[in-house]
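Okay, handing you the structure first.
Here the complex is missing a single protein chain, while all its other protein chains stay put.
Should a chain be cited, it is by its letter among A and B, assigned in written order, with residues numbered from 1 in that chain.
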Amino acid sequence: MKKETEILVPLMTEVCDEGNICVEGLNVYYGDRQALKDINITLPAKKITAIIGPSGCGKTTLLKCFNRLIDSIDGTKVTGKVMLNGEDIFDPHADVIKIRKKMGLLSQRPYPLPMSIYDNVAYGPRIHGIRKKSELNQIVEYYLREASLWDEVMDRLNTPASGLSIGQQQRLCLARGLAVKPEIILGDEPTSALDPISSAHIEKKFVEFKNKYTIVMVTHILRQAIRIADYIIFMYLGEIIEHGPAHQVLDNPKDKRTSDYIKGIIS
Amino acid sequence: MNINKVEEGIFKVLMKTSTLLVLVSLFLIIYSILQKGLPSLSWAMITQTPKGGFFLGKGGGILNAIVGSLYLAGGSTILGLFISLPVALYLNVYRTKTSQFADFTRLCLDVLWGIPSIVYGAFGFAIMLLIGLKASLLAGIITLTLMVIPIMVRAMDEVIMTVPKGLIDASYSLGATKIETSIKVVSKQVLPGILTAVLISFGRSIGDAASVLFTSGFTDRIPTSLMQPAANLPLAIFFQLSTPIPEVQDRAYASALVLTVIILLISILSRIATKKFTKHKSLV
Partner (left out) sequence: MKGLTYFSIALLFLILIGLIYKSVPILKETSFGNLFFSTEWQPLKMKFGLLPFIISTLYVTIVAVVISVPLCLLTAIYLSEYADKRVIAFVNPLIDILAGIPSVIFGIWGIIEVVPLVRDYIAPAFGTTSSGYTILTGGIVLSIMIFPIIIHVLLEVFETIPEDLKNASLSVGATKWQTVKLVILRKAAPGVISAIVLGLSRAFGETLAVLMVVGNVIMIPISPLDPGYPITALIANNYGEMMSIPLYDSALMLASLILFVIVLVFNFISRRILKNIERKIA
């Protein structure tokens, strides 16, 4: 079933169309150390792209470039461009807030904000100026349903979010991210801290969201990449070694380093 | 939207101003001590003991207080080290670093650290009465020692905690007994920690007045035995300042300058000593 859809999609596009994330000559340095080396890639809109690669190869760094969280790390230097809808994310005049609003983030471990479940979801909308209680109620319910959490928490919306299980917390974080109506969802190993059932929950959500959002996720679990990704990017020591449709990269890797990684030789 | 920007802007200014204020307060203190103390600082001040009528404006210096302070601080630091080092080692070698007992001990020590020095003074005084000791260098040293024990143990503890556990284990497997391990491995590793602890406690005890107020007495002479009373700088400053005579007050400022210089030297020394250890309890 999944394979068929994949055959229909073209190879990773080189055209920087509406919605695609187009990375052009991106270099990132932490102090003197170069973490990303001349990254050129286009991530297609409304698809799931998985970034794989050994630890420390720069996956998180690449994600942090997309929503410019890289800015808040001391001593970083970034050159190159990341184009989204015709605008360079790293343009000095770019509105960082607007860029971040376009991207929901799921981190490795769920980090609920120190407030109630309701306030967690309402956090983003409130910050962006929505004050009306009825409107907020609607938003909270809608996105908690979106994240399949509503039924579990509807009767305790005003209790602290820290009281939820880890799996529920991660879905809450998903709802919180979705509530600001992003176009893109960035996931940095979003299931690595979760139990198998909660992981499956998140994976299922990602597959469902595919037509609405552009999803970029880092994962260490190759089987997860096989299950849900349309495209795969393999990174090694700060470079993109190989990318393409998921089955192509995983079944017929062109580069030896990719196949070594897939076989579990480098990890 | 823009209200937010304005708010952030205002707070940024406030934050920078506060930081500046905190720093300026330090410079202001040092500046005014320098400005007031320098003119009346003389060679005689720091090389002579008070002559008769010193507190009425006659000649002499504060050598008695300088030496007394050095004795008090030196004595309590040495005595404190003998007590604190074994405790710090015990907490880290015999007990695993995170045992409940060690945690509880650390909590008690931190709490002791926060006890006001006047309370140590009152307690030391009570002990003195109990064992029939008069106000003397010895009584002052004992009181100060009690006060610096928690400081020293925790200062060393913080550094010893950074010694990798593997190192201690490795030494066990070489057949060293626990005592040998403590002494050889840890001591070598923690020498800078000991140095920090010594400097911190020396600085703390040389500047403290409230705990020796009841216990060390005050005299114009330099003590020649542990049983004699001893003067100290903070009290000398305080007493000189309490007189109505301007020249004596001026000498209080000069004495304050002497104390400040000693403290600054200690601060600088301990910064050098602890340069390698980023996470140490500072002089707080």
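Structure notes:
Convention: a contact is a pair of C-beta atoms (placed from the backbone, for glycine too) under 8 Å apart; a residue touches a chain by one contact, two chains touch by 3 or more.
Keep in mind that what you see is a predicted model, and the values were worked out from it rather than measured.
Of the listed residues A:H128, A:K210, A:R227 or A:H247, the one in contact with the hidden chain in the full complex is A:H128. Between the chain not shown and the residues B:L38, B:L107, B:M227 or B:I245, the one that touches is B:L107.
Where subunit B meets the omitted chain, the residues involved are 4-5, 7-8, 11-12, 14-19, 21-23, 25-26, 28-29, 32-33, 36, 83, 86-87, 89-91, 94, 103-105, 107-112, 114-123, 125-127, 146, 149-150, 153, 182, 203-204, 206-210, 213-214, 233-234, 237-238, 241, 252-253, 256, 259-260, 263-264, 266-267, 271, 282-284. By the touch criterion stated above, the residues of subunit A touching the omitted chain are 67, 69, 72, 74-75, 97-98, 100-101, 103-105, 107-109, 111, 113-115, 123-124, 127-128, 173, 176-177, 179-180, 186.
Keep in mind that, in the parts below, only the chains that are shown with their structure count from here on.
For this pair, subunit A with subunit B, the centres built from the Cα atoms lie 53 Å apart.
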